[in-house]
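As you look at this complex, bear in mind that one protein chain is not there, while each of the others sits in place.
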Amino acid sequence: MHDRKKGVLAEAWTIGKAVGQAMRITFINFFRKPVTVHYPTVSRPFPNRFRGLLALTYDKETGEENCIGCRLCEFICPPAVIKVEMLKGEKRNYAKFFSLELYACEFCELCVQVCPTDAIIMMKSFDMATADRREMLLDKDRLHAIGLQYEPSWATGNLLRDMQQPPKKESAKPDAGSGKPDAGSAPA
Amino acid sequence: MTPDRARELLGTVAGVTLSGAGTPVVAQVEPAQWLDAARFAKDTLGCAFFSFLTAIDWKEQGLEIVAWVDNLDARVSVELRTKLGPGVTSCASLTPVYRGANWMEREGFDMFGVRFEGHPDLRRILLADDWEGHPLLKSYAVDTPHPPYR
Amino acid sequence: MSFASLPPAVQSLIMGSAVLGAIVGLLAYVTLLERKFAARLQSRIGPYRVGPRGLLQPIADGVKLLLKEDVMPDSADRPVFKLAPVVFMIPCLLLFGVIPFAPGIGVADLDNGILIFLAISSLEIVGLFMAGWGSNNKYALLSAMRAVNQIISYDLPFIMTALVPVMLAGSLRLSEIATAQAGLWFIAYPVIGQIAFVFFIITAVAAENRVPFDILEAESELVAGFRVEYSGMKFAIIQLAEYAHVLGTSFLGALLFLGAWAGPGPVWLGPVWFLLKALAVFLLLTWVRWSFVRIRVDQILRVSWKLMLPASLLLLLATAATIVWRTPHA
Partner (left out) sequence: MPDVRALDYAGSERLTMNMGPQHPSAHGVFRAILTLEGETVVGVDAVIGYLHRCHEKLAETLAYVQYPTIASKTDYVAAMSSELAYVMAAERIGSFEVPKRAQYLRVLMGELQRIASHCLWLGTWCMDMGGALGGGATIFLYCIRERELVLDLFESLVGARLLYGFHQVGGVRYDLPEGWTAECRKTVALIEQRLGEYEGMLEDNPFFMMRTKGVGVISTALAQDVGISGPLLRGSGVEWDLRRSQPYSSYEDFAFTVPVETGGDCYARYKVRMVEFRQSIRIIRQILDGLPAGPISSRPGVKSLAQVKVPKGEAYARVEGPRGEVGCFLVSDGSNKPYRMKWRGASFSNLAVLPHILPGCSVADVVAIMGSVDPVFGEVDR
């Protein structure tokens, strides 16, 4: 504590200055606006690309469900929480069965990315706490209902794949992935 | 010390086969020479920095131990490897040369069941003491039932 | 029948109950004050959910702690474990018995009030050590040993510093120290007053075991120190007692240096002024607490014995010399 080279008074002065400095900084912060968000009453604005609750979508024009039961999301899912069975139809296929174990989901957005029909998307919602674990086992109806309940995030399979598209050999056509920073604010 | 010079020097050590080019210098060592090769790397090549030690299970060809050391001043990396051979689970410990090998070898014992001879404190490190089997062996199936949690 | 015509014992009883009630109520809100103040220092809001702006938070805390399960370790030294919070609490509340809150208002205005105050103030260590020992917990034991070390080494400079105003006032009676400041608060006394006040704050922080001197709580090392095994109401009592001790010291600081109840306005505003000044001292202690990191036990002891104690002795000497110098020779 006591530096022998300096005098006691000089030492006391440095200590006093440092102490004053620390207390000054806390005092400055006393007058800063608190950063706390009153969570359940006020919610932080979601960014456009928020990766939240998963949902299935309907086609906007025909009102049909988009999922064709191709099982790509089931294969890609790293924690293997998606289970799909396909129902063959005449014009197109459907998902006979679609379940998602949200309690093990890690929200990596790979299922969204691989979906060829933009059927599975993510929602701007994260508060899914529940007292019953079984409520987090989402079936097809629940997923469709969630899709109508919340606001969708920006990402869909096609948009994500476009963004990552490498330049085509020879014909470098400008697309969402190349060129200027991409317009993440455009809603899906 | 350059990678080439390191290669040249390592070539003079008995039981060392070199492969690859540039950095890292990959030295395939006979199991009997394992400790000597490491000591040579540290003392002669100046590889004082011990990066990691691990094992690879080549199924029927047995285990291979890999250690990676660096000479930080000359920026030369040396990868030491030794094939223990089928069925062999014992290997000389590098702890007399590198103190950092202590935990790495405990992990190797934990995951692969390699008995490092001369290790001061060879216990399981990541898994529980009463765990059965060595999970990173290829013979250990992913869905092997484990003793119940307590 | 007026209050003054009652027998002294009854007077003390009434006054004591009144002060006790007021202090316990005040303590509850002092915790809220500290939490709110600390929160703002840290860019937070602090408790805001219970009642308007969190004003009911202390009550909610109390109810919660009352309803909590009272866990006692199996191998604890039961009588000691149970008794410790009470032994800890009593001296902390007794402090308020000797403080005069305004001329004539107070439980007992003793002619050696400050000595009694300082004596009682260091008694808390008994309860503290009992708690540490009785818990049969290594963390608690270490903490209790640290506590004994620390409190003994900081009570000495604390007492020395508190003696400076005593010398300036020339009396051990707290009310006389207060009235002696009618002209000039002792904090405004040239040089000596300011140094003494700074020393008082440092030693008070140390004697209250607050950061940066809170090595006996030291939750990053000793989890919660001596109270690690306490829960429910016992924990609440310990917590309350700690705050009582801090508040008592704040009152003492306001009395010794800030002129106690002196202030503009009518006489009946005196206690209010005193309270405000005490709270200001309390906030200063809080501000120090929330601005520094903790120091190590051996360093704390070194600071005390090698720096604070000699320095406070010197200060005392200087005060004595000043008084002699300024007193006209008869």
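The chains carry the letters A, B and C, assigned in the order they are written, with residues numbered from 1 in each.
Just so it is clear, a residue touches a chain if its C-beta (ideal position, glycine included) is under 8 Å from a C-beta of that chain, and two chains touch if they have at least 3 such contacts.
Nothing here was measured: the structure is a model prediction, and the numbers come from that model.
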{"item": "Touch partners, limited to displayed chains, of the chain removed from view", "value": "A, B, C"}
{"item": "Footprint left on chain A by the chain that the document does not show", "value": "1, 14-15, 17-19, 21-22, 24-26, 28-29, 35, 47-52, 72, 75-76, 78, 106-110, 113-114, 116, 122, 153, 155, 160-167, 177-185"}
{"item": "Residues in chain B touching the chain absent from view", "value": "24, 48-52, 54, 56-57, 66, 68, 72, 75, 79, 98-100, 102-103, 111, 120-121, 124-128, 135-136, 140, 142"}
{"item": "Chain C, residues in touch with the chain not shown (by the definition above)", "value": "38, 41-44, 138-139, 142, 146, 210-212, 214-215, 217-223, 289-299"}
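The rule is short, and it goes like this: only the chains that are shown with their structure count from here on.
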{"item": "Common touching chains of chain B and chain A", "value": "none"}
{"item": "Chain A and chain B: spacing of chain centres that average the CA atoms, whole Å", "value": "41"}
{"item": "Where chain A and chain C are represented by their mean Cα positions, the distance between them in whole Å", "value": "50"}
{"item": "Between chain C and chain B, distance of the C-alpha-averaged centres to the nearest whole Å", "value": "61"}
{"item": "Residue list for chain B, restricted to those that touch at least two other chains", "value": "none"}
{"item": "Touching two or more other chains - residue numbers and ranges from chain C", "value": "none"}
{"item": "Footprint of chain C on chain A - complex, ascending", "value": "1-2, 19, 22-23, 25-27, 29-30, 32-36, 38"}
{"item": "Contact set on chain C toward chain A in their complex", "value": "39-45, 48, 287-288, 290-292, 299, 302-303, 306-307"}
